[in-house]
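For this depiction, one protein chain was excluded, whereas all remaining protein chains were kept in their positions.
Moving on to chain A:
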Amino acid sequence: MPTVALLGNPNTGKTTLFNELTDTYAYVENWDGVTVEKKLGRIKHSEIVVVDLPGIYSLNPLTKDEAVAVNYLLNDVPDLILNVTNASQLKRNLLLSLEVLEFGQPVVLALNMIDDLTRSGIRYDLDVLADRLGCQVRATNARKKTGLAQLKTELLAEQRQPAAPLVLPYPRPVSDAVQTAVTALVADFELTPQFARWLAIQYMNKNQTVRRHVADCGLTPLTENQVSYDRQHFDDQIFNTRLTFIERTITEATQYLNTSHDANLTAKLDRWITHPILGLPVFVGIFYLMFKLSFDWVGTPLSNALDALLSGPVSTTAANLLTSIGTLPFLKSLIVNGIIAGVGGVLTFMPQIFVLFACISVLEDSGYMARAALVTDRIMQVIGLNGKAFIPLIIGFGCNVTGIFSARTIEQPKERLVTTLISPFMSCSARLPIYSLFVTAFFPHNQAVIVLSLYFLGIIIALVMAKLYQWLFRIKESSVFIVELPKYHLPRLDIIAMGTWDKGKGFVKKAGTIIFAGTVLIWLLSNLGPTGIVTNINQSFAAMVGQVMLPVFKPMGITAWQPISALLTGVLAKEVISSSMIVMFHLAGQTSLIATFGGLFTPLSAYCILVFILIYAPCFATLAAIKSETGSLKWAAYSLVSNTLIAYVIAVGIYQLGALFI
């Protein structure tokens, strides 16, 4: 049965194309030895089978999953290879294409997402590309189903010109070595000349899967010369030849349309935004502006209005209604002082959180976030991590749990462990309500600066700890970081709205679940004591726990037991800290709490408690994620203890040092 192998970089629309070309009854199983799905389908109204191979950047695999494609080429020879590329990222995509074209089987090159390319003011002369690459080239847009009929006709063609492998002008030492190896492999091992040539080039290019295959098959013409190939850096020479060929090909094929200046604009902006030195201040400036919008300009005024509504008319109406229907005092207290004050108190911070999420969505949709990863890659490299670790850390700003999961993209196990351990230092959105509460109370004119300082303090601690772990774990290898830089464009309102809701809906859901539950729990603990129901909160269980630990927290300026008991509930979820404080101070909302705070904290001790909240024990879900990702309870326990100790030392240090000057 004729077979078409579908091969391409990740995010090229390969799967969409697979679904469009094949019947819906695609057969799914796992590739041998890995958990990557093996998808097979049949081209509609034909007997041709399409094999969807995992997305890869080159045939030289970094992970077991990526090795699937090269193993497939080593063991199964497809009748045709459909190489799907992202037309807007053709330069990078062609690196894989050249390796595929050297394989020698017929190739059809699909320039997918062609509309994006046209929008950027560029088109490619398909005839020039076909002539240079020696294969059929088709322009498609799988999502809009354009160009698919032509592509399908090409795949179904019975009469196909015999394929010849692409021959690149490698430097003399490489081409001579290839020729020598091919002659020996054909003569002594009966390989076909074209397969022998591809194998030799891959071998010289340090393809580890190919090298293992060659060693297993005992192909001595290659194995005996491995040291010589590596000593002459054939892999670098091969890469440079390919890159030069690609650049020339693209230059010849590119035609500029006069419809857009997007590409020029992107290049101009990138000169500043991704600048090795200026890129970082730009990054800090953008984050400052984001917090200024969220806390000072938009979020806090809206939050105050919401708080006035909740702690005023809503609480009063609920209290009056409950009294009129004969509700007993303890139930009324549970509903009004517990649930409405606690859950409502946290919900009043929704404006800050949603404005911040809207800003992040704007940055994502405009194309800036990929640049942020690139800018931070330079700092990460100094630490010993690469930009790939920045992605889980940035995701950790939303939720540490998802941040830890996304560290799975890092191939090196030790590097992955380091990223997992430092992820909880990222200030997740669950900490925002408590930040808002304190900055509104103590730093009304510098809210953005204080929150920004906490975010960056988290980053600095994460980087310092990463460096320490690098040294302790003796990490030498590092993962490869590749990031696509999309063109800048004006963010779309519907995408911003969707992205903001997508990020924020979890917070709303938590209000009805764990924040509600944590609030009821702390209400119970502050209304019950060893003697039963207590009228004086100082005799409650919550007070007992807080008072026992109070001497430990005194060096960081905490003089009341309530914040300490509230900190303990933060292990359930960090949002619960705010609601716990409101409940334990028996207040109707954040306005009253802010007034009460005045007598309990100074700006310095308020900042120290925020620092402690930023760094101390991760929430239970994060601890479970660490256990699940490291496969060991000891790392979760280590994170719990070490983070709390670090938090304590830094918070006490800031307070004691600050007290000398303030």
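Simple rule for what comes next: contacts are C-beta pairs under 8 Å (C-beta built on N, C-alpha and C of every residue); 3 or more make two chains touch, one makes a residue touch a chain; residues count from 1.
Keep this in mind: contacts and distances are computed from a predicted model.
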- UniProt protein name for the omitted subunit, picking from "GDT1 family protein", "CoxF protein", "Monosaccharide ABC transporter substrate-binding protein, CUT2 family" or "FeoB-associated Cys-rich membrane protein"? "FeoB-associated Cys-rich membrane protein"
- Note on the structure: Given A:Ile238, A:Met380 or A:Cys399, the correct residue touching the omitted chain is A:Cys399
- Of the listed residues A:Arg212, A:Arg248, A:Arg408 or A:Arg492, which contacts the missing chain in the full complex? A:Arg408
- Checked against the full complex, the residue among A:Val284, A:Ala305, A:Leu331 or A:Val649 that touches the missing chain is A:Leu331
- Query: Of A:Arg212, A:Lys509 or A:Lys554, which one is in contact with the hidden chain?
  - Reply: A:Lys509
- Spell out the interface residues on chain A facing the chain that's missing from view. 34-35, 63-65, 326-328, 330-331, 334-335, 339, 395, 398-399, 401-402, 405-406, 408-409, 499, 502-503, 505-507, 509-510, 513-514, 516-521, 524, 572-573, 619-625, 627-629
